[in-house]
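Removed from the display is one protein chain of the complex; every other protein chain stays in position.
For chain A:
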């Protein structure tokens, strides 16, 4: 049994810029390592990240010091374990279930996707990231949550401010001021639309929670909706941009995807290749052995699913985008009790509806300068722009 090795060279800036070569090296040399500049233990191998997420008794989601608390003005289900987590999650689970996706969201998303894609100009260079990926993700989420009154811009602004606040480990007061402002705007809207959802119950998350036989406290309903806003826009946005990038930079694969109608495979490969949520934190409740090293209680362990998704033990040639690789389960949606509640929705909306629709309307879409695409992010990762020519 070994002490935890320390890496004192890797900086947060390196990780935001391009974490993948760093993870590759960590997987090979120090799969469990304390990254000194973040004072957190990074776990980069697939077998460990999966096990950690599936063992919540030892690796708790509860973090009393999390900046999520001030950012969301609540202790949210993301940072709870066991029965408490389950009760709050199940309060809105029905809205995101395969059943309701089929009855409600698939048709609606088809309509929204057609609407947003038809607005895109033909024959011009368009930043698909800001013109499509973000807005359409915001719109479908607004409907799923029962917040139809909120604009795309409002949804995206709230989401970004919650995320910035939740990641505000440096406790910058300006970031919390902005998240407070967003919270105030959201609270106003929520209060305003309660009567509508009570009078006209529907399958949206807010309505399902409000009209439940045994409702959870209103403060937790608000927190749940905010979690969904913070966690439900940038992932589908980044996933869509990543998949389109992967296909446009691998035209032979794109042709084969079209021929085989393999859009779901393209979706899975995109989120494997660059997981929109790259990292999830857990706290050890006791001393525990991870691989060869012993980790003490009360340590923050970062499970790096971005790295797990390229682990050589599972993936041949995992650094590359390859829709037609041998299939293995990836960890982009996590595992265990906190497995992404939006996984099904993402598959249906992006894989089954948006991708075929987009490439059907613009069969000769191209990315003239892949180097112009800027990739960024440690916790969340994706392209910041996607300048494509639509044809």
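Note that contacts are C-beta pairs under 8 Å (C-beta built on N, C-alpha and C of every residue); 3 or more make two chains touch, one makes a residue touch a chain; residues count from 1.
Everything below uses one rule, namely that contacts and distances are computed from a predicted model.
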Listed names "TRAP transporter small permease protein", "2Fe-2S iron-sulfur cluster binding domain-containing protein", "Cysteine desulfuration protein SufE" or "Beta-ketoacyl-[acyl-carrier-protein] synthase III", matching UniProt entry of the absent chain: "2Fe-2S iron-sulfur cluster binding domain-containing protein"
Contacting the left-out chain in the complete assembly, out of A:5, A:291, A:336 or A:356: A:336
Residue touching the undisplayed chain, where the options are A:12, A:36 or A:90: A:90
Which residue of A:102, A:122, A:177 or A:198 touches the chain not shown here: A:102
Chain A residues that touch the omitted chain in the full complex: 50, 53-54, 86, 89-90, 93-94, 97-102, 333, 335-339, 341, 343-344
